[in-house]
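These notes concern the structure reproduced below.
What follows is part of the complex, with its chains left where they were.
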Amino acid sequence: MKHFCTTDDITELADWLHLGNRLRAEPDLLAHLGRGKTLCLLFFNNSLRTRLSTQKAAQLLGMEVMVMNFGSEGWSLEYTDGTVMDQGTAEHIREAAPVVAQYADLIGIRAFAGLKDREADYAEMVLQGFVQHAGIPVLNMESATAHPLQALADALTIEQFREKDRPKVVLSWAPHPRALPQAVPNSFAKMMQALPVDLTITHPEGYELAPEFTGGLSPEYNQEKALEGADFVYVKNWSSYSDYGAILSQDPAWMMTAKKLGEAQLMHCLPVRRNVVVADDALDGGRSLVLQQAANRTLSAQLALAHLIQSNS
Amino acid sequence: MKHFCTTDDITELADWLHLGNRLRAEPDLLAHLGRGKTLCLLFFNNSLRTRLSTQKAAQLLGMEVMVMNFGSEGWSLEYTDGTVMDQGTAEHIREAAPVVAQYADLIGIRAFAGLKDREADYAEMVLQGFVQHAGIPVLNMESATAHPLQALADALTIEQFREKDRPKVVLSWAPHPRALPQAVPNSFAKMMQALPVDLTITHPEGYELAPEFTGGLSPEYNQEKALEGADFVYVKNWSSYSDYGAILSQDPAWMMTAKKLGEAQLMHCLPVRRNVVVADDALDGGRSLVLQQAANRTLSAQLALAHLIQSNS
């Protein structure tokens, strides 16, 4: 069974990007594909873009959608085998996952990193729990370590707006008041390795991403140097991987500004804290692609859902 | 771009009321109009009638509907330009509004008055934030100062049940344990000025509504006098506009009763606290139109949505 859990599940990237371009021009192109199928979206964390874009994509494919906020509308799930469940968890993933699968043809899961236990987060307990036990295809709507729908939308955006064959793409860390997961930069870094781009990653020391996602690329700790000649600058905060979940810096000098951006085009997955992560002048200065990235989320969800339907039928 | 924010956005009231009557008899009359369009309903406050009637209306127009409780399922939005967003708000309206617009053709917004800061409430920060930044038509599902879907349903109800050419309509304040916004009485008072009715507003001193909504009509502080010869009595609590958000009176003598109502027909937007706002004998006495008002909410939402679709295409 095929799932869509990481960017590795994008089988032929060039074909996907080509189909994405066609869907942008003709949203109803695959309107027949999901007819009679039901997609159940389970949210263990809040969501705006992912919630709406995935629903919209499913509608464009002719699917029925059922949305459930698992925490507030359901109950806490148990993921560990052999547990005596006399505490807070009311249902085991061994029942919950296959039960949901009785009522749906595909399941979408959003479950963020807890940022307390790196091993647990990087084992993708929740997402993999559904993959193992549901028995139907699973769509990752952002898990503890990966956000492939965002990364695919980012690839579509770079493809759409690049002005040269091999643009320079810089992933630039930014400060943030809260500790955030590594899912977005992980998937973005991985995705860039599959595109004809030159990737540079810049962040303060201690913010190195997990090597399985960066492909061993050495970071450039000097942001100014990293940004030289950039065509696309992808700004994002994340917490430390080595000192897991820690905020090591809130240095405002790392905020992205119009001046730093120069002629490069600005990318961010949103939501973005203005004047903390990115300055107003960069977001409003005419070089921002953040709304186009959001628009391309519908395309990436259509592509992922279409792939799950076709490759599992 | 046309929006539906206040009763002023009802272009030709007579035509709307006429179409409303036809829709009551034939709910599927405009079933083709919304085909292929998606309506996204964003709730910043709780809702029963508005939530269900707007969904129902959209379905009757053939639209897809996506519902989101912004507070519990999303995060806090920032509305002030130039803010350094290092506190509680996670996304700026400058991003959130146009992002939602990537996935929908129309947006419905419910966002009540905070009742702390009159200037902020009457500036309609949330609703106008979406109007300014979404780039697609906005439907007001009750904002800080206006509830035009309710007022239009009220006009349809008076049109449906009036027994004379120019009925006397009394808006009668009632006590309530909590401080409530002025949105409903504001829009009702404004709407009545567009109908062939004689409007009287009665309330204790200090409860004068904003003059832009009452058209400068002087209130009658004596409820008994105000109710003389009434054909329709619209009961509603609101908090003070001059002493903004304050509860100046909880005098039970202002509660509506069957005796006070006499031969008049009773109206209330609901929810109504029985035996505080309106006595049981008035609600159950056979002169109540409150359920018909609720039924007409589907019509007013159909009319507003149809108008937004047609006038923006």
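Order as written gives the chain letters A and B; numbering starts at 1 within each chain.
In this text, contacts are C-beta pairs under 8 Å (C-beta built on N, C-alpha and C of every residue); 3 or more make two chains touch, one makes a residue touch a chain.
As the structure is a computational prediction, the values presented were derived from the model and not from experiment.
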Since every chain is the same sequence and 2 are placed, give me the total copy number for this complex.
3
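Operating definition for what follows: only the chains that are shown with their structure count from here on.
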Angle of the rotation mapping chain A onto its copy chain B, from a C-alpha fit, rounded to a multiple of 5 degrees, please.
120
Rounded to a whole Å, what is the gap between the Cα centroids of chain A and chain B?
39
Considering the complex alone, what residue numbers of chain B touch chain A?
36, 38, 40, 64, 66, 68, 72-75, 78, 81-87, 89-92, 94-96, 98-100, 102-104
Across the complex, what residues on chain A touch chain B?
28, 43, 46-49, 51-53, 55-56, 59, 69, 72, 177, 270-276, 280, 283-284, 290-291, 294-295, 297-298
